[in-house]
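My questions all concern the structure below.
Note that one protein chain of the assembly has been removed; the remaining protein chains are unaltered in position.
Letters A, B and C name the chains as they come in the text, with residue numbers starting at 1 for each one.
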Amino acid sequence: MGDVILTMKGIDKSFPGVHALDHVDLEVRRGEVHALMGENGAGKSTLMKVLTGIYSKDEGTITFEGKEVEFTNPREAQDAGIVIVHQELNMLGHLTVAQNIFIGREFMKGKFIDDRKMNEEARKLFDQLGIDIDPTETMSRLTVGKQQMCEIAKAISHDAKVIIFDEPSAALTEAEIEELFKIIRDLRERQLGIVYISHRMDEIKVITDRVTVMRDGGYVGTLITKDCTKEDIINMMVGRVIYEDPKTESQVAKDAPVVLKVEHLNAGRMVQDVSFELHKGEILGFSGLMGAGRTETMRALFGADPKQSGDIYINGEKVDIKTPKDAVSHGIGYLSEDRKRFGIIVDKTVAENSTMASLDEYMKGLFIDKKKEKEVAQKYVDILKTKTPGVDQLVVNLSGGNQQKVVIAKWLVRNCDILIFDEPTRGIDVGAKSEIYHLMNELVAEGKSIIMVSSEMTEILRMSDRIVIMCEGRKTGELGIEEATQERIMHAATLRN
Amino acid sequence: MTNKKKGNAFTNNPIVRAIGVQKIVVVLVLILLLVFFSVKSSSFWTYASLLSIMDYTYYLAFLGIGVTFCLITGGVDLSIGTGMFCYALAGGYLITKLDMPVIVGILVTMGMGILVGLVNGLIVSKGGHAPFLATLCTMMIVRGLGAIITGGSSITWPIAGTPEGWTRNLFKFTLPSGTKIPLGFLWVLIAAVVMSIILNKTRPGRYIIAIGSNKEATRLSGINVAKYQTLAYLICGFFTGLAALAYSSAFQSMTPGGGGGVELNAIGGAIIGGTSMSGGSGTIAGTILGVFIMSILQTGLPKVGLQANYQQIIIGVVLLVAVYIDVLKNKKLS
Amino acid sequence: MDKIKENAFVKKIGFNSLVLFCILILLYILFAVLVPVVNSDANANFVTWAHILSAMNYACFMGFLSLGVTFVIATGGIDFSIGPVMFCAALIAGYQLTTNGWPLALCLILCILVGTAFGVLNGLLVTYLGLPSFITSMASMMIAKGLGSVFTKTQPVSWPQLSDASGNGWYRNLVRMQVGGMTVPTGLVLLVIGAVICAIILNKTKAGRYILCIGSNREAVRLSGVNTKGWETLAYILCGTLAGIAAIFYVGVYTTVQPGLGDTFNNEAIAGCVMGGTSMTGGVASIGGTLIGVLIMALLQEGIMTMGLQINYQYIITGLIVLVVVYADLRSRRRRN
Partner (left out) sequence: GGGGDTTTTDTTTDAAETEETTDAAETEETADAEATTDNSGLHLEIVSKGLQHAYWQAVLNGVNSKAEELGVSVNFVGPDSESNIQQQVQQLETALNADPSAIGLAALDTNSVMDLLQTAVDSGIPIVGFDSGVPGAPEGAIVANCSTDNLAAGGLAADEVYALISDRIANAEGTVRIGVVAQDATSESVVNRGLGFIQEMASLVADSGKTVGMASVSNERYVTDSGVEVNDEADVVIEVRVPASVTSELSAADASAILEQEDTIAIYGSNEHSANGIITANENLNKCGTGEGQVVAAGFDSGASIMNAVRSGVFAGAVTQAPVAMGEYLVETLVAAANGETVEDIDTGCQWYTAENMDDPEIAQNLYE
């Protein structure tokens, strides 16, 4: 580990309604892999975006190679030698791999772009990294994993001094992760500073030298990886947060009736022959790595995407679900993992969002009974403790957690008996998180049944009565909460065939 | 199943992939149309007929090339049809009514095209207006402008044979023997090649495609998105100016307030040629082919004795089919 | 400024509509002052009942067109066929009335139905085939033009005069009526009633709620178990139907319709709607705004004509007003975020 190359001090950043970064510090040295850890929404990505000039900071200083810097756009950061592999893919689907890698700094032959040279250079780069991708292939034709590798190759191809990997492993296979680590070690040899963001504890132990932990937008501390245990890191990440008591045994009565039975569900490549049962009053956890096909399963079940085959039984009766409308009329509610895109209607009010799924009951003849609508919306604002000035407030003005509560309210207003919660706490702050957990427990106590898809192991282990594990579109395991451990879940989640 | 596999074998053939499935289909349709018209109309395959098809193709091709750039950025330019008339009116007005040198008229025509293109680009990229709305407004503005400049009068560009009539030779060169050479085809060809190169081989072209493919990612790559977006509209404006020259050379006269609807033929041609309405992909060669289909329909349908009203219905349906193919293609991609 | 915006009354009406209304009044005052100055005729006077009546001719049919397209734009789509559809409806129904002697009432219904049919066509193509509304409606515009021509054998159709012997002329009272020597702009009254009904549909019924929400976030609405395709199609149908109604008001003033025309009205109708605060990206729509937007354009047309200027100034000014109003809206929204 060499000298300090990058220091961020007292970085502060607010979005409307969210204090995303609260005086955060970070120090990176040459030749180290520095892990940045923290729960979802802790502010890791935001910190990196501030560093690379995508967001402007409100306060604080950034020192790079001994000089204070302030990047106003990503290009400046790149030119200075700081590049980032984004968490969300940033590809130009219509262009080729090589064109993507060299976008913004094309090789030129006079006035013209020298695509041949770019292809050669890209091929060299891939050879050097040991990746097998054709540089002339169109980007959108690659798999997600390969696209991610291209992003990484692109970052490396800059003459970078600091490279930031924001959850690079999420979409990669084991083999690809191995390749990635080889590359990272190689870069470390070359005395680059590397920031590595990941939620996977095992990777942290394997690849990183130091760990900086963030919590709720704040800086918690920095540890030397080899001197600490997983538990130390977890403690720092979770801190004082009081979650619901973890479940040690199923709360569901042995003879609880099956409210939902799915048999041999097939939908596209990502859902293959999935079968499971959901009991009354049960929280059924769906675990797996990203891209395991859980969301696709739920969407197919809900009728949001077409399915090829499979039978669905509700309360023992076979039902035909072709559209979300069918699902809703059978009492199923779906809380999507992407709230902004599929959940809320941002520029409509809390009241309007709350009755979206059950408008029929809030009609007076031909007209919407706005008084009754507001009453019911207010009722659920009170029950869910949604923080909003009123039910006339536009949802766009609420914070993430409260937006999530509005979506939950939508399904409660509809009085759904079966609720599918896909990543219910994604991007939600810690306080709201525990409230939602609390709420879920109350709901099942009232006799509703919940399917909870979650990528957070702790969440799965704390909330579920039973756990279904998926990998590559197949169900690869099912565990009662009594027998479930992180290791057993991980084992099933990586059971590829 | 076997069918599907065959299709894949066909679409995966390297030659097919290099040319593009859509372009092959378009060429086939083009050939079909040509065969149909030559069977139905004895006069279709004559040199004169070719000349008149060319007259239609020039201005549509220029408009098509220009608007392809806007479409590739994920935008559109609705002002091109009306604009083409407006600029030609203004230029012609200077030449014929104010007796200015022809070159001044040409420069003004081109200049107005470029200027309106620039304004469109700025309104879209800096003003943040939806391209559709912005160019709808400029369409209304140039419509009024053309009429106001000329005092509402139609304009006839200098006619062939007069000293100022040399502009007409720019696109259709008359040899001393009286034979006419479709010179404009050469210009269209050159423009197509040059713009193809710009689109595929230079940075501006690359960035214009990138913007249409993923605007945010392009911005994150440190590219000045506003600049290249504006450039796309500027190019479109430039070609609208060229189209105005081509139109006045081929058809001499234009009435103020006209030109509405021409943009549809150009946009339609681009889409038939495989340019996507949603941006990110498109080729100049495809646009030229698509434009050919449009102009052959326009010149061929009257020759087979079809009443004007049916022609419109047919062109409307052709457009719908072309877009549907585009939609299906996009569905397959995702 | 913010205080005004927070005022309960202003909130109810909408700040933008209020600003727009002020523009309307200012424009009227402007013309009242300018007309005598600019016009070569010494006794030119803009502040007369006759001028208002005359402006209403245009406002009526344009108003219905604009109201209709507001629904489509609210879903995030666009309808470029309304003008030609209006003409097509008037041609087909008028042809049946004058050539085939159908009863007037039936023809009026036919007029509306032709509009509705195009609405259904557009709606189905857009929602079920997933075609972009822009090109779809452009294509159906061509089809409407062609169909109108084919149906009437490219001849113009003249609807009967008020004094027509057949007694078929009474429909013209829908636009203007003589009541005891006074001319009443019934068309304006009906337009306002139409606007109120549209406002109720948009703001008080399930259809309006879903149409607006689809414009905001189609997928979220679908995943709430709503038949989005159906409701979106309904927006196009409403638009077509209103274009059919607009046709009645068009012939109510101008009586004669020619085939192959009508596309210039599209731009004006869309401009009126967008000027009124309806967002091109969907989700936000204001019927009141649309109404005022159309009145502004009608006033512009009347004022410009009275000043003896070419009608083309109307296009230019309308285009500029739309750009400025929308830009101001974009700015204020950006600042809020």
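Just so it is clear, a residue touches a chain if its C-beta (ideal position, glycine included) is under 8 Å from a C-beta of that chain, and two chains touch if they have at least 3 such contacts.
Everything quoted here is computed from the prediction, not taken from an experiment.
Contacts of the undrawn chain with the visible chains, over the full complex, involve B, C. Of the listed residues C:S17, C:N57 or C:S224, the one in contact with the hidden chain in the full complex is C:N57. Checked against the full complex, the candidates B:T135, B:T167 or B:T299 give a single residue touching the omitted chain, namely B:T299.
For the options B:A147, B:V188 or B:I209, the residue in contact with the chain missing from this view is B:A147.
Residue-wise, the contact with the chain that is not shown comes from B:Q311, picked out of B:S125, B:T218, B:T240 or B:Q311.
Summarising the interface, chain C meets the missing chain with residues 39-44, 48, 50-51, 54, 57-58, 145-146, 149, 153-156, 158-159, 161-162, 172, 250, 253-261, 264, 301-302, 305-306, 308, 310-312. By the touch definition given at the top, chain B reaches the unshown chain through residues 42-43, 46, 48-49, 51-52, 55-56, 96, 147, 151-154, 156, 158-162, 172, 178, 180, 247, 250-259, 261-262, 298-299, 302-303, 305-309, 311-312.
Criterion: only the chains that are shown with their structure count from here on.
If you average the CA atoms of chain A and of chain B, the two centres end up 45 Å from each other. Chain B and chain C, compared by their mean Cα positions, are separated by 31 Å.
Under the contact definition stated at the top, not a single residue of chain A touches 2 or more other chains. Note for the complex: chain A touches chain C at residues 16, 302, 304, 323-325, 327-329, 334, 336, 341-348, 352, 356-357, 359-360, 363, 366-368, 370, 410, 414. Only residues 54, 73-76, 78-79, 86, 90-95, 99, 103-104, 106, 108, 111-113, 115, 140 of chain A touch chain B when the two sit together in their complex.
Only residues 78, 125, 129-132, 134-136, 138-143, 145-150, 154, 259-260, 263-264, 267, 270-271, 274, 280-281, 310, 312-316, 318-320, 322-323, 326-327, 330, 334 of chain C touch chain B when the two sit together in their complex.
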